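What you see is the complex with one protein chain gone and the rest in place.
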Amino acid sequence: MAKMNYRKRLIDFDKRTVESPDGETFEVNPMQDYYCDAKPKVHPPSKIAPLETFYNWCRAESIFILGFGTGCGAIEMRPLMGPMYDASRFGVFWRPTPRQSTVFFIGGYASVKTLKRIVRSYEQMQGPKWVFAVCSCTINGGMYFDSYNTINRLDHYIPVDVYVTGCMPRPEAILDGIDTLKKRIKEGRGEGANKYAKNFEWYKANQKKIIKDWDMPDYNW
Amino acid sequence: MNIVYAVATIFITINYGLVLQGIIGKVYARVATRIGLRIYQPYINIIRQWVTRTSINHGIMYYLGPVFRFTGGGGILIFLPVIYGAPFFSSFSSAGDMLLIMYFMFLGTLGMALGGGESGHPYAAIAVTRGLAQTTAAEFPLILAIFSIVTQYQTLDVNQIVAAQQGSVLNWTLFTNPLATIAAMLAFLGSMMRSPFDVVLAPQEIPIGPPTEYQSQFLAMLMTNRTIFPVAKTILYVNLFFGGVALQDSWLLTFVIFFLKTFFVYMWSVFVGVSFPRFRVDQSVRWFLKAPAALGVLAIIFVQTGM
Partner (left out) sequence: METVLKNVRDRYNVLHETHTHGVFITVSPNDVIGLLAYLKNVEGFTHLVLLTAVDWIEENQFQLTWLVNNPVLKQEMGIRAFIERSVWPEESVMDSAHHLWPAAKTYQRELHEMFGIDFPDSPEVNEPLILEYWDQLPPYRRDFDTKKYSEETYFPREGRYTRDPKTHMEAKLYAREGKKQ
């Protein structure tokens, strides 16, 4: 093995006893206290078809995108907020926290380091949730296809609903992709969260294959 | 029967608030030369949050936070004479007075602080400290102004305050006690969560304030309250300073007056909001404790000396 004697982890996740300012002592188990590691469940759509259609229409018409720029393609989100393309007239808004957003906008190449954060953010989003991947890099690696540190296919790690090709795609193409996503949701085909829960083991195995410092529970909503 | 009226009042206010939110979103967008969202977009946003399939609860206080917030907004509303003299819209206004309403105004913030604190997110904790500091500073000139008009009218009952302003436009507090009105209108900006005092909830700052961890139905509850609370507050201001909304001969005319008054008082915060950039918390606290607080003190002196 290499001579590199890396410190084990940047944050200590071992069990330990902590003394509070009042003098009490109590045990802290960060893996359980800081995260919840319950496995994801499949949440089937409502049984009443017209109701589900209405819900899906609402979901499609009010898209909250997670403002997490994961790559160079994220720069194409900014014109969409501005007066030139103005996505808010189509019901597209940006939220700064994964808890409140429903669409994950993967902007371009995802390095392994970013992928770890992508997986965590994705799992923290509340279902039903969708992934919107732009740029060639998320599809087949794009110009980074032979990079030692950039993933090639995003759909092996999280379920992707819509791909937009281009390097980078124009904002018009992204608006068109949002239209496609809306159509998918309205037709009831946007069940990425359930797909993730169903094939959880497979996705996890793929993620763990490349993320070397797995210092979190398997699922940390 | 009052309960039915109160629920109906809250329901109508929610709808009015949602439409107002759409209009204001449009105003903001047009100022930025955008086309802007659809007027009915706030409705979809709220329904969309209600029908989220999963949600996470972080504890009892986290659960109660939105409830407290809703109680704050709804409480102000049902203890106010929304339309003075009408049985329908006054609900419980004879049962509560100014002190109760002032209490309700702070209840929501406190509930949010406790709920956001229990979510365990560091951003929520920072935003709670910021929010409480700013809200407290903004309440200070408001309370001075309310002291002033309470001594002016010698009553704590909102109904009587409104009654004293009837008859002529010149009977409004705006003209009988202008200093208190100005102080209170400046304090109004601080509690509407619009620029320049929106550092607490602004997405570009430490995101997104106390509700960082709130999602799904919890967030829907908060969004509902965010439509009620500003409207309730606006109605309070209309009652205290702009003569209230008295029942006219026809209901239509009453509603027209109601919407005009609340709309323009609400718009005051929007006009300021689109024109001025954001204050930091220390700046806004200092700002509230200077001119508005001084005006409030002057208003009390003005009333006491009978000038």
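A and B label the chains in the order they appear, each numbered from 1.
Quick note on the criterion: contacts are C-beta pairs under 8 Å (C-beta built on N, C-alpha and C of every residue); 3 or more make two chains touch, one makes a residue touch a chain.
Owing to the predicted nature of the structure, the values given are computational and were not obtained by experimental measurement.
Colleague: What are the shown chains in contact with the chain that isn't displayed?
Modeller: If we consider the entire complex, the absent chain touches A.
Colleague: Any idea which of A:16, A:39, A:78 or A:113 touches the chain not displayed?
Modeller: A:113
Colleague: For the chain left out of this view, which of A:31, A:139 or A:167 touches it?
Modeller: A:139
Colleague: Which chain A residues would touch the chain omitted from the figure, given the whole complex?
Modeller: 1-7, 10, 112-113, 116, 139-141, 145-153, 156, 206, 209-213
Throughout what follows, only the chains that are shown with their structure count from here on.
Colleague: Which part of chain B faces chain A closely enough to touch in the complex?
Modeller: Listed in rising order, the residues are 25, 29, 32-38, 41, 44-45, 47-48, 51-56, 203-204, 207-208, 211-216, 219.
Colleague: Which residues of chain A touch chain B in their complex?
Modeller: It is residues 36, 43, 55, 58-59, 61-62, 67, 82-83, 86, 88-89, 91, 93-97, 99-100, 102, 126-128, 193, 221 of chain A that touch chain B.
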